[in-house]
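Note sheet for the following structure.
A protein chain is absent from this complex, but the other protein chains hold their places.
When the chains are written out, they are named A and B in that same order, and each has its own residue count from 1.
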Amino acid sequence: MIHDLKTRKLSPELIVRIVVGVILSIYLGWRIYLSIFGDQAYGPDTWLRFLITGLVIGGIYALIAIGYTLVYGILFMINFAHGEVMMLGAFVGFFVLEAFAALPTPTEGNPELTFLNAYPVIALILVFIAGAAISALMGYALEKIAYRPLRNAPRLIPLISAIGASIFLQNAAQLLFGPQRRQYLNPDLLARGSGWMIQVGEKSVMLTYTGVFSFVLSILLMVGLFFLVKKTRLGKSMRAVAENKHAAALMGIDVNAVISKTFIISGLLAGSAGVMWGIHNGLFNHYVGFLPGIKAFTAAVLGGIGNIPGAMMGGMLLGLFESLGPALLGIDFQLKDVIAFTVLILVLVFRPSGLLGEALSEEKV
Amino acid sequence: MMKTSLKSATRTGMIFGLVFIFLTLIGFIVVGANMFGGLFVKSAENQNSVRVDAVNLLVFISLFGLLSGVVFQKRQPDAKWMHVVLGGLFTGLVIGLIAGGAVFLIGILHVKGIDLRNYLPNLGPDTIKFALFHSTPLSAAQTYLIFFIIFSLAGALLIKVISLGDGLKSVFDQVKARAAEQVDSQQLRDLMKNKFFLVGVGLLVAVLLYFLPLMWGSYWNYIMGTVAIYILLGLGLNIIVGYSGQLVLGYVAFFATGAYTFALLTAPYPHAIGLNPWLAALLSVVVSVLTGLLIGLPILNLRGDYLAIVTLGFGEIVRILVRSDLMTPFTNGPNGITNVGQPSWLGDVFSDVNYMHFLMLIVLLGLFVAKRLKDSRTGRAWIAIREDQTVAQATGVNTFQYKILALLIGAAFAGLSGALFASRNQFIGPEDFTLMVSINVLCIVIVGGMGSLPGVVAGAFVLKGLPELLRELSDYRLLAFGALLVVMMIVRPNGLLPDRTTWFSRPVPGKDQKNYDEVNQ
Partner (left out) sequence: MKEPVIQAVNVSKHFGGLTAINHVDLTIQEGSISSIIGPNGAGKTTLFNCVSGFYIPDDGEICFYGQMIMGLPTHKICKKGIARTYQNIRLFKEMTALENILVGQHPCLNSKWVESILHNRRFVNEEKQAVLHAQELLSFVGLPGLENTPALNLPYGAQRRLEIARALASRPTLLLLDEPTAGMNTQETAEMTAFIKNLRDSREITILLIEHDMRVVMDISDQVTVLDNGKKIAEGKPEDIQSDQRVIEAYLGPGYQKITN
């Protein structure tokens, strides 16, 4: 659409789009105004609460979104099963925490003490490593089994394979671990629902420990990834392969290895995201990867597919939209998921290359 | 060479071993063993159940081992006998150690009274005892080891032996050649064109279709009815995905609008409009087509995968909206709509059998329409768009127009199916229109063969009918579904009955096919 504006073509289609866009913007603007300044408006404390939630969930979405964007940039396919990789991370984290909680390390003052609470920092580090590692392994296996044989097939085929893998993994998890929702056993140090209290006027808002923890860890991981891609040799290889596989191969880059490593890195991030989800949200089951997966993909598209900072930004933005959106627009919280889909549709209709622009090679259509 | 053999054996063994553990943990080992065991060994009514279980499990293990040997050998077809034997043995050894070891561990835990059902709910004591042959962990593990080794070797040897005789492929080729000698294909083609023959076959099929619903009872009637509706859905999506190549993942949105339109117009609650069902069905189609227009216009020019995700989004939006509090006054939300209107003909309400006949008629009509569309300027334009959209447009095809046309016709099919679905089931709710429905229909189209009409029918039967036949395995249905998709894409992406435009040549006035070399001597 922007291109059309540039070439000054005024097709009826363009006019319709502009009109619809303007009407929508006015309507939304009015509703937002109402919700901030109207009688029924929420107080600043509630807004802060929404903001905090949005940032935390945004960080998690960003981590998963990076995985999508990395894979899309290199293989031009939507890794439909990426949400399930995150889900696996959540499960692994759960089991490791349970194991630590079952490991008695009694002391004088506390005969009931378990490893989990005796060495919470070490426990957490191990939990994350385990979750990320297993997810990375899963990502690697996924590529090797379901995607590599289809490397040269028309785009539809690997997509179907990805859908199949997603269904398989979801149901495998359900059959293995049961459909019931499980609850993460956090160490006392990082208990859910506890945190610092912030005073906002007369009310107070809680800044949860788990929330801060997740957010900080997300940022750290994103920074780490950014350095990996920009500064290391692997990062350069990844960008080269994404740009042009054949040329990269001619330069001596082992394309298959780079692709595998891309999936491994995506898996690491998604696994961490899964563990974070468990620690912060508590409840999860085999279905936990589905919606966040789609939303994270939306985030990746929002930022510009193939564009890593775009994915990070898209993730944070989507988290904020989702959290602040229903309140701002005065709609039901039930429809929270609709917001993600609507954002996706709006972005693809009005700015398909995303906010920060796509970063793809010309090896496209 | 030996080293690679061993590596391959180890890899195969590990994969199969892990798969076996997985199957055990999800409890499939019991169901699967009983199924396969039942196929091979007929057991008397009052036989010792422990014995029956053990035999079944042995059969299962044997087949599993055989398969592993087969897979192993297939990866190294030119190996020497020595390698085959050692490799087969080694594969079995690895599986035996892994699977046997796991079973041993589980057995020990069980004996110690540790119950893992908190974490692995399908690993109940019955399952564990079954896996242990109802005996001790050690003896069970030993049995596993022995049987895996033996049958893995057998599998590898089997493939080697077959490959000596030019392999299975040549067996098939020989059979085909022998059959071709018997049946002159030109004669066959002439027969196909013979009017009497066609009419005769048509009559036979018609009679069959008429009497089957009367005979197969209401359970099968319902199943076949579902298959019929999915064939219709498949036909519609086939036009969008199979002909014009647009990957739409939110097809259920049109299905839902069709069904809900019909239901809301004919049910007593919440709106009590009580419209004539036939009229309501027509309106369902119209509404679905309008939905298609609304959804399609803004997004039609999106890149393939984006189109997929966006349409998925639309599908989900429709479902969420329908069940939301916002729309409940209009759609009755999560409670769904009951007492949907029933069509009647000449005063009598449709019975189950009537419904089946009616559905068959509609399906035949749908097939007719789809076929006619394909063999026309419109169909060719669609397939050109699917093959290479840029070039198709440069060759004179208004791609936007044709893509939207495909979408709208597909939506119409879905709308009609929705009305039929709502009417036949007499009750619909938002959970009837989940993403899985879209994925099911997409898989019917792709697994059957993109663009192929017999493929759609086959796909519907396989993906909707077959699970009904295998009711005991219903827990594992989705698992198998997912695996099937991946496997099909790797092994046979063209589908079960691929679209072969040169299967029966279109009538070419006056000419017969000649060889290029002959022509250009």
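Note that in this section contacts are C-beta pairs under 8 Å (C-beta built on N, C-alpha and C of every residue); 3 or more make two chains touch, one makes a residue touch a chain.
Nothing here was measured: the structure is a model prediction, and the numbers come from that model.
In the complete assembly, the contact with the undisplayed chain comes from B:V369, out of B:V369, B:L435, B:V462 or B:L496. Within the set B:N122, B:S163, B:S324 or B:T378, the residue that contacts the chain not displayed is B:T378.
Note that of B:V84, B:V397 or B:A480, the residue touching the chain absent from this view is B:V397.
Looking at B:L25, B:A79, B:I299 or B:I409, the residue that reaches the missing chain in the full complex is B:I409. One chain of the complex is left out; on chain B, the residues touching it are 369, 372-373, 375-381, 383-384, 387-388, 390-399, 405, 409, 501-502, 505-506, 508-509, 511-516, 518-520.
Rule of thumb we're sticking to: only the chains that are shown with their structure count from here on.
Taking each chain's centre as the mean of its C-alpha atoms, chain A lies 31 Å from chain B.
Every residue of chain A that touches chain B in the complex is listed here, in rising order: 17, 76-78, 95, 98, 145-146, 149-150, 153, 155-161, 163-172, 175-178, 180, 294, 297-298, 301, 331-332, 334-335, 337-338, 341-342, 344-345, 348-349, 352, 364-365. The touching residues of chain B, when paired with chain A in their complex, are 22, 25-28, 119-122, 241, 245, 247, 298-299, 302-306, 308-310, 312-314, 316-317, 320-321, 324-326, 389-390, 439, 442-443, 446, 450, 475-476, 478-479, 481-486, 488-490, 493.
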